[in-house]
Each structure stands twice: as structure tokens, then as C-alpha cells.
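The complex is shown incomplete by one protein chain, all other protein chains being positioned as in the whole.
On to chain A.
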Amino acid sequence: MSQEKKFPTKGEVILKLRGVGKQFGAVTALDNIDLDVHAGEVVALVGDNGAGKSTLVKVLAGVHQPTSGTIEYLGNQVTLDTPATALEMGIATVFQDLALCENLDVVANLFLGHEVSPWRMDEVQMEVRAWTLLQELAARIPSVREPIASLSGGQRQTVAIARSLLLDPKIIMLDEPTAALGVAQTAEVLNLIERVRDRGHGVILISHNMEDVRAVADRIVVLRLGTNNGVFTAETSHQELVSAITGASENSVSRRAARKLEEVGEDQ
């Protein structure tokens, strides 16, 4: 099915957000957010707790509806009113809490909601496609016929990412994909993100881990208190990023760094 779809060429703008806002009662979670995502590009979305990253992801995934602003997808203005709409359009999401069904096996989870021939499921074809997809991602899953409950955290993350790629989305959003992973697994997931990007998908990566972000991101978009607070590249210094995230060059992180420096100076 991937071959038939017209895939956007690398660099083309897939998603364009203009002035998107979201209010929960009296709280403004997002205010006047602009965001562009190009094909074959990793955009990192960073910000402090409560900056509105997850809300923005949920808006794009069709979980929440924005209260203002426009979303343009491949040049057309769209409304994302349910998760199913977003999925069909080609916006796939890997949620922080993975959202896998532990009682079903890997194949069932990969194809959940999109089974091959709904009235007489073709298990063999699904299993073949599952293996092919997992091998394309160089993922190591021992068996696709084991229930998800028996897999490790990294393997579950792999399954979740593979599932989001099954429908060949134009954009894949990853919400904290490395938060619960060990060193090796984190590297695997970062490799996976690069492979996904090289396949021509747009990737939105949300992470608190600056190291991971700088390792794979082409652009780093900083959110602060629900508003845009600058766009940076991987070359931007750590200090600059932190001050954009916290909103001041004088912040708890810089103070801590300065104090450490002082202590070291006194010791000598």
C-alpha cells in the first residue's frame, strides 16, 4: 500500500500550524503556536513541564481539539476531530504510555484497527508484513506471537514505533520515546528515528533529554508556558537551549552550574 501513495518529496512542508491555541477552562495550555514540519526532517519539541508539549501532540493526534488557529496538512486546511481521522490522514503517534494491548500478541497489536481482510483475518500475511517491517527497522523482537506482556520496555517501544509506521504515515510523533529506556535501548530508538527520517517521514520528537534531542534533531522548537520561544538547531549551545526553555539566562540550571564551579574553585 506504501507504493501507491504519493509521498511528499524531501523538504516539502507537510504540516503547518498557525496560531493554534488550546484552553482547558480558565487555563491556557497553548497560545498562538506556529509549527512547520518538513518531509525527511526531525523536529524536536522541547520545553519544561507544563510547557504544552503533550497538549500539542494530543491536538495533532486528534485527541484534543484546538480552541483557535489553523492546521494545514499537505497544503489543505484540516480538522482533526478523532484519533482515527488523524491516523487516516497520515499523522501517527507513539504515545508516552505506549498504548499497546498487553493481552494481544505483537502481530495483533501492529495491525490493531487495520487488520488485513476484516471478515477473515489473514494471519499469515499479517505475520509476514510484521516481520518485514521489524526487519526494516532492524528491530530485534524474539517472537511476534508472544503477548506484549512478555516483552521488555525497549521491545515494546519498538513495537509501538513499528505500529505507527504500518500505515505509512507522512508524520510520526514520538512522545518521550526514550524516557524509560536504558543506554543501549535509547541508542536503538535513536537509530530507529534516523531510519524513519531517512525513509522520508517527518518526525516530531518530544524529549526532556537534551542529549538525545541534539543527537537526532534537525530543528529544535522550544515551547515555554504554552507559547513559541524560539527555534534552534543542533549546533545551538546547551546553555542557550536551557535559557530558552526556562525563559531566562539566570535560572536554576545556570545557578547550579555556577555554584558547582565556585565549589571547585574553593577546593583548589
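Keep in mind that, in the parts below, a residue touches a chain if its C-beta (ideal position, glycine included) is under 8 Å from a C-beta of that chain, and two chains touch if they have at least 3 such contacts; residues count from 1.
The rule is simple: contacts and distances are computed from a predicted model.
Participant: Which listed name, "Monooxygenase", "Xylose transport system permease protein XylH", "Cytochrome c oxidase assembly protein" or "LytTR family two component transcriptional regulator", is the one UniProt assigns to the chain that has been left out?
Facilitator: Looking only at the record, the undisplayed chain corresponds to "Xylose transport system permease protein XylH".
Participant: Looking at the full complex, which residue from A:144, A:231 or A:253 touches the chain that isn't shown here?
Facilitator: Within the whole complex, the residue contacting the unshown chain is A:144.
Participant: Among the options A:15, A:60, A:87 or A:216, which residue touches the chain absent from this view?
Facilitator: The missing chain is touched by A:87.
Participant: Of the residues in chain A, which ones touch the absent chain?
Facilitator: The list for chain A reads 61, 63, 83-84, 87-88, 93, 95, 98-104, 108, 112-115, 118-121, 124-125, 127-128, 131-132, 135, 138-145, 147-150, 152, 154-155, 158, 163, 184-185, 188.
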